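A single structure is presented below for examination.
Removed: one protein chain of the complex. Kept in place: all other protein chains.
Note that the chains take the letters A and B in the order they are written out, and that residue 1 is the start of every chain.
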Amino acid sequence: MNSMAKGQTGKAAGFLSRYGLYLVIAIMVVALCFVNKNFATYSNFMLILQQMAPFGVATIGMIFVLITAGIDISAGRVMFISGVVVGEILLKLPASVLESPFVFVICFGAAILVGGAFGMMNGLLITKLKIYPFMATLLMGYIARGLGLTIAGNTKYDVSILGTISNSRIFGVPVAFLIFVVLAVLMNYVLRCTTFGKHTMAIGNNKAAAAQIGIRVDRHMIIIYMMCGVFSAIGGLLSAGQISEVFTTFGENNEFQIISSAVIGGASMFGGKGSILPGAVVGVLLIQVVLNGLGMLNASVYIYNVVRGVIIFLAVAIDCIGFEGELR
Amino acid sequence: MKDAVLQLNGICKGFFGVQVLYDISLDLFEGEVLGLVGENGAGKSTLMNIVGGVLPSDAGTMKLGGREYKPQSPQTATQAGISFIHQELSLFTNMSVAENIYIDGYPTGLFGRVDKKKMYQEAGKYLEKYHVDVKNPGVQVGELPMGSRQMIEIIKALVKETKILIFDEPTTSLSNREKEILFETIGELKKNGISIIYISHILEDVLKLSDRISVLRDGHIIETKKAQEWSRESLIRDMVGRSLKQVYPTIEKTTGSKVLYSINHVSCAGLVKDVSIELHEGEILGVFGLMGAGRSELVRAAFGVDPMESGSVTIGGKEYARPTPSDCIQEGMAFITENRREEGLMMPKSVNDNIAMVMERNLTGKFGVIDSRKEQELTGNVIAAMGIKTADPKSQPVNSLSGGNQQKVVIGKWVATNPKIFIVDEPTRGIDVGAKYEIYKLLLKLAAEGAAILFISSEMEELMGMCDRILVMKDGSLAGSIEKAEFSQETLGRMAL
Partner (left out) sequence: MKKTGVAVKKVILDYPIALFVLLAVLFGVLFVPHFVSVYNMKNICLQLCDLLVIACGYTFVELNAGTDLSCTSILAVGSVVGAYVMVFLFPEAPLLGTVAGIVTILFVGAIFGAINGLAVVRLKMPSFIASMATMLIGAAFATWFASFALGKTSIGGLPQSFIVLGGSGNYFFVPIIIALCMWGLADFLLKRTKFGRDVYSVGTNPKAAHISGIKVKKTVFWMFMLCALFAAVESILLTARNQAGMSNLGSTMFLNIVSAVVIGGTSVSGGFGGVRQTFLGSLFIVLINNAMNLIGVEWYTIMLVQGLLILLATILDYMVKNSRYRVKKAVKEE
């Protein structure tokens, strides 16, 4: 499944591929401004930033996975089970802890552990048992959801306490968005400026050569999947805080949106490509603007899903041009 | 008298009971270029893999700089100062030149930060020193032409303070200009005290570049002496000259005049250049050439497995500009590829499943139902006729068969459809002597019954023993054609090299 997508030739195509997305966003923004006066307001803009933050964080982890030509479709369900675990913990904590800022450390710490555990399982299944990433993460997704629901039963967890982070603003800018920015800058640095990041790109481009050079591919891949799990979990907490509760279908199908964001932002499912700045930001932003715009148009719920499906299909179809591998 | 930088003594290696290297002893001196020549299968790759740490030797010792050298892995070899430039470069096209050069050891600063500035500076120095046509170390390798990419691969080795560079067929994808630059670079490397082992089948280049040349044949070092003491003819003679040991079956047959199959001016993407072949009824036509000559590429395109840039094939009078395997099979053709494991067999499947693969099309009746009784009958016949040794053809997976039996399954699956035109590519590779003879017998029988066979092989002896006529391919074109009466090793070698 590791194949290089043929590059595009021609100046026009090159220009489009580099700046096309910004063009699309610009056109959409302008169009939406005309459609609904409320779109172009400061408060709406901040809302967009706040809503994109959880997906942005999750996309950061997914991009590393995509660069290695892998995929993680358990992301949404990992969000769910981390939310459940945190919810359970919140129920059991004494009031004194709940009122201290220490509670945030516990919550995010727990989420990181859960996400990391599932990510590690994904990594092990893919590297040691040689299960296709899609299948392995599909399985772990079901296990995560099943486990989460078994723990939760029918309870909806009240995590409004996380709202302190997810919903608050500093100088009008959503804290959640700031968290996303910090993580994005940090991981962008890791991807572009550290040996780890370079090795990730190498593995995605030519796995055999990477192994020959001495890179410990299996170990690297496991770490990457663990990272994806961790970022999904963090994103999940941010999202839960925004809606104040973790309910039974929390996180369902989120992975598709995350993957589309990454692919729109430049990552390829065939590996070797991808960036966090500006890629992840652009991708997540674009989808969020579309969804926000649909809300402005008072579109029904179903339209949302159709549009999401179409976006995924288009984003990936364009990515697949030039793929010369096996058809499955 | 300089001391040898690398000393090989009595290196032996065998695979699955087949001996590949016999008692190899070689010396490599500082700052010299040692050319290594030999036919396909002579053992060059195996020997270099042992030196490069990819494979362990069965016997013998190696000394590097006077000290014992026994590499456990390619990384150990690299650390010891030996770098291997393979035909397939191990570069990452999605990263920059500098990033590729320092891939296994980035200069780092604070917080593990890759020191880009330092990296670019150092890379730039090397690029300049060796006159590489790359001004900006930040350019992506994917955008560079092959010649530059190869230079990057070389710089990669130099940066690690390599003392010995091994080149394996380095000029196959290079333009003439790039080749000249490579040779100049090698000259520079020599001046800096680096030793080079240069493996190539282009004898003119080897004679020009090398200080000394070693000839490898059938796993033995025939001779090592100064380049000036060789000539192209003497090299060829030593590379191919051998006493013909294998006995070949004979059969009464005549080559008809009817052309059953022709390849018309076929070209493919730089690997095959305007080749035309005519195949007659009852004829066994050999195609000889070295690796990279384009023989396999030609027939793969002719059969429709890989795309053809231009040209066509004519099968039984019908012309096809874009043949597909299905079309060819329909017209009565068979194609035995050179790698049975990847393309000839379904390894985990049973003998019966494999044998039935092509014949199924003929056993299909209404609603696509397969006549399984007939199928069983035919399969049984094939197993008996080919002499395939299998305990339980219905369930024994072919990956548990010996190489010879596996090849018989491949041939059997095609023979079952009674084709009139066979293309066989290295049909006896990796097979024991007994099975080889049986396959030769079978091919002769088919030809005697009127089939036409296109026989591709790297073994001269085999072709001379089996064929009525031999074509020689070199660098994608036909270099010559030899009738049976004029078969000789030297002629074949001369045309191919």
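Some notes on this structure:
Rule of thumb we're sticking to: a residue touches a chain if its C-beta (ideal position, glycine included) is under 8 Å from a C-beta of that chain, and two chains touch if they have at least 3 such contacts.
This structure is a prediction, so every number in the text was calculated from the model and none was measured.
The omitted chain makes contact with just one of the residues A:Leu139, A:Ile161 or A:Val181: A:Leu139.
One of B:Ala356, B:Val415 or B:Ala496 touches the chain omitted from the figure, and that residue is B:Ala356.
For subunit B, the residues touching the absent chain in the complete assembly are 16-18, 303, 305, 325-326, 328-330, 335, 337, 342-349, 353, 356-358, 360-361, 364, 367-370, 372, 397, 399-404, 413, 430-432.
Subunit A meets the missing chain through residues 1, 71, 73, 125, 129-132, 134-135, 138-140, 142-143, 145-150, 153, 253, 256, 269, 300-306, 308-310, 312-313, 316-317, 320-321, 323-328.
Keep in mind that, in the parts below, only the chains that are shown with their structure count from here on.
Centre-to-centre separation of subunit A and subunit B, using mean CA positions: 45 Å.
Residues of subunit A touching subunit B in their complex: 4, 7, 189, 193-196, 198-199, 201-202, 204-206, 208-210, 212-215, 272-273. Those residues of subunit B lying in contact with subunit A across their complex are 73-75, 90-95, 99, 103-104, 106, 108, 111-114, 116, 142.
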